[in-house]
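Removed: one protein chain of the complex. Kept in place: all other protein chains.
First chain written, first letter: the chains are A and B, and each begins at residue 1.
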Amino acid sequence: MGRYILRRLLSVIPTLIGVTLVIFLFQRLIPGDPAVAMLGEHANAENVARIREQFGLDKPAFLDRDALAEGDLPGFFDSQYVRYFGRLLQFDLGESIHRRIPIAETLKERFPATVELSLLAMSIALVVGIPIGILSASRRNSFLDGATMIGSLVGVSVPIFWLGIMEIMFFAVIMKWLPSGSRLSSGIVIKPITNLLLLDSLLTGNWVGFKDAFLHILMPAISLATIPTAIITRMTRSSMLDVLQEDYIRTASAKGLSERIVLFRHALKNAFLPVITIIGIQAGTLLAGAVLTETIFSWPGIGKWVYDSILGRDYPIVQGVTLLIAIIFLVVNLLVDLSYALLDPRISYE
Amino acid sequence: MTNGTAMKPLMEIKNLTTRFYTQDGVVNAVNGISYTLDPGEILGVVGESGCGKSVHALSIMRLIQIPPGEIPAGEVFFGGRDLLKLSEREMRMVRGHEIAMVFQDPMSSLNPVYTVGFQISEALMLHKKMNRSQAKVRAIELLNLVGIPEATKRFDNYPHQFSGGMRQRAMIAMALSCEPKLLIADEPTTALDVTIQAQIINLVIRLQEELGMSVMWITHDLGIVAEMVHRINVMYAGFIIERGFVDDIYNHTLHPYTMGLLGSLPSIDEAPGTKLISIPGLPPDLIALPEGCPFFARCTYRVEQCHQERPQLENAQEAGHTVACWRWREIQGFGVA
Partner (left out) sequence: MNSENKVLLQVINLKKYFPVSRGLFTNRQTRYVKAVDDVSFEVFDGETLGLVGETGCGKTTVARTILQLYRPTSGNIIFDGIDLTSLAENELRKIRRRMQMIFQDPYASLNPRMTVGNIISAPLDVHTDLGGKEKQDKVQDLLRLVGLNPDFVNRYPHEFSGGQRQRIGIARALALNPDLVICDEPISSLDVSIQAQVVNLLEELQDRLGLTYIFVAHDLSMVRHISDRMVVMYLGKVMELADRNEIYLRPRHPYTRALMSAVPIPNPRKARDRQRILLKGDIPSPLNPPNGCNFNTRCPMAQAICFNTDPEYREIEPRHYVACHFA
């Protein structure tokens, strides 16, 4: 098992390097002067010069052969990519072109918002999806099963923006039960420790703040959760159906074990592997920023931010966030693989 | 042991019928079979695929999926009550406890993500109300009993770390854990190598002698049952077509199907160049069972009556030997009916 984990962890490094290379290359694929491409033809010269300097565009892309010819070994390695990589190692993602604020700082503010929303949405998806999937599988073709299948189909098909707007209309505008956007009402302050507002308010004993944050996050979380819930329900159901056909389930029943134990102890652990894969993919997608949900609910996460940046051609932000998303997927995949090893003893041993 | 009349049977099956509703129609898997099983008896249930031997065992255990399955008729008397009439909860107390089952493929019959020791302990904790450590002690004893070396270490191993023969021994240990009165073994050695099969057969015989339980050994292999069982039920198309003590079945075979089955087996002392007797044709479609004898289409002795009326099991000369055939007397050469 140890060897498997070690191998898996080590394989992250070359992948990460590869990711930075790809992101780096994409920018260079734009024909013409990258700086002008970023800023547009009518950009002023000062900005262009600043971009050129930030990205080191006067240097060669990868390796400076001229410097090598002159015997300048450090100079050989002084290239755009190396500089870029060096800055990454210092967590320097550059600055926004238009606002000139360091990207890393904005990330620190906005990423937790997305994380909090995603975590809550994923929790809803798991808490709702998995039990319903299990029950559906055990009561195949029953009313519950039929309702589940229809429900999950609806969940996957309903456009999120429509759902979100409907929620706002009903809960915020008509019933006035819930606020219509953003994370907190004005005037409420929560001491930022992790910037996960629900957590921070609990840590500081701020009950009022907690309640407010909770009311704000409820609708967007439910909107965001619809697709993952539907998918996880279906996946759990079909995986359970497969497992329930297996011989060892018959053996467990033949021992006189109750249906509950057969389902939750014998079947679930085996059925869970494909579900974990799906959870991984969904988690990655959620964390990558739910643009639609964030836009509708004015949620200050990275999804909306990167969307705006693309429209505003603020490339350093796009580059930085893309890198972050890539890292998120890497980490999530790593966790999924490691959990395989935990769940399935056949994988740990060779 | 088994003289039939002197002691009360352990299990009495009357008219057990099992059907499956499928898209193509109703599959009549088990068609009104009846027999008794004595305490300490080893019964061989023999037949080819589709004859209903496994389905009838699953019906006894009530492990048939309902729907699409259905047990519309029959009684299974065990321990003084009809198992088919018990509630699910009462039946669960029988399964794994009074009647235990061992299945064909030990790799797929054991849960790959739990240790073998745990899977053996489960029945003990459930039926014998043991706690974890008590169950562990007993499970290790059982692993020793079935001949698994290094039992303590093996307790914590997973199924994929066992070889095929070892896994089947572990399954047997699991089945015997709560001292069942009846052990049902459904083709337990079919997936195993010949020398391993011999080990397992030897093990079951030894355990039966030591523990005194009844055993139902389900197989298609007439070679295996010859050496280990007391009585045989021969099944075809969901019917029992012949039943008797083992010597009678082999030495005074009565039903044409049984004869054909025995004839298809090569024998050690056959002359070189002997052709095997093969039964022509195929078993009948269980959805559209013929009215008369199910073996009619393939029988060399058939007459019109066989086509019209279904023969019931009737007594033949030896004690305990019954056969479902209109012409068994003539076939044996005892005058004309």
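Methods note: a contact is a pair of C-beta atoms (placed from the backbone, for glycine too) under 8 Å apart; a residue touches a chain by one contact, two chains touch by 3 or more.
These numbers were taken from a predicted model, which means no experiment stands behind them.
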Exercise for the section: Return the single residue from B:120, B:184, B:222 or B:254 that touches the missing chain. Expected result: B:222
Completion exercise
By the document's definition of touch, the residue of B:77, B:250 or B:301 touching the omitted chain is B:250
Exercise for the section: Identify the residue among B:65, B:152 or B:264 that touches the chain left out of the display. Expected result: B:264
Exercise for the section: Return the single residue from A:7, A:42, A:176 or A:260 that touches the missing chain. Expected result: A:7
Exercise for the section: Name, in rising order, the residues on subunit B that touch the hidden chain in the full complex. Expected result: 48-49, 163-166, 193-199, 202, 220-224, 226-227, 246-247, 250-251, 260-268, 270, 274-280, 282
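Keep in mind that, in the parts below, only the chains that are shown with their structure count from here on.
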Problem - Gap in Å, rounded to a whole number, between the CA centres of subunit B and subunit A - result: 55
Handout entry: Of subunit A, residues touching subunit B in the complex
Key = 246-248, 250-258, 266, 269-270, 343-346, 349
Fill in the blank from the handout: So, in the complex, the side of subunit B touching subunit A is made of residues 61, 63, 92-97, 100-101, 103, 105, 108-114, 122-123, 126-127, 158, 160-161, 171, 174
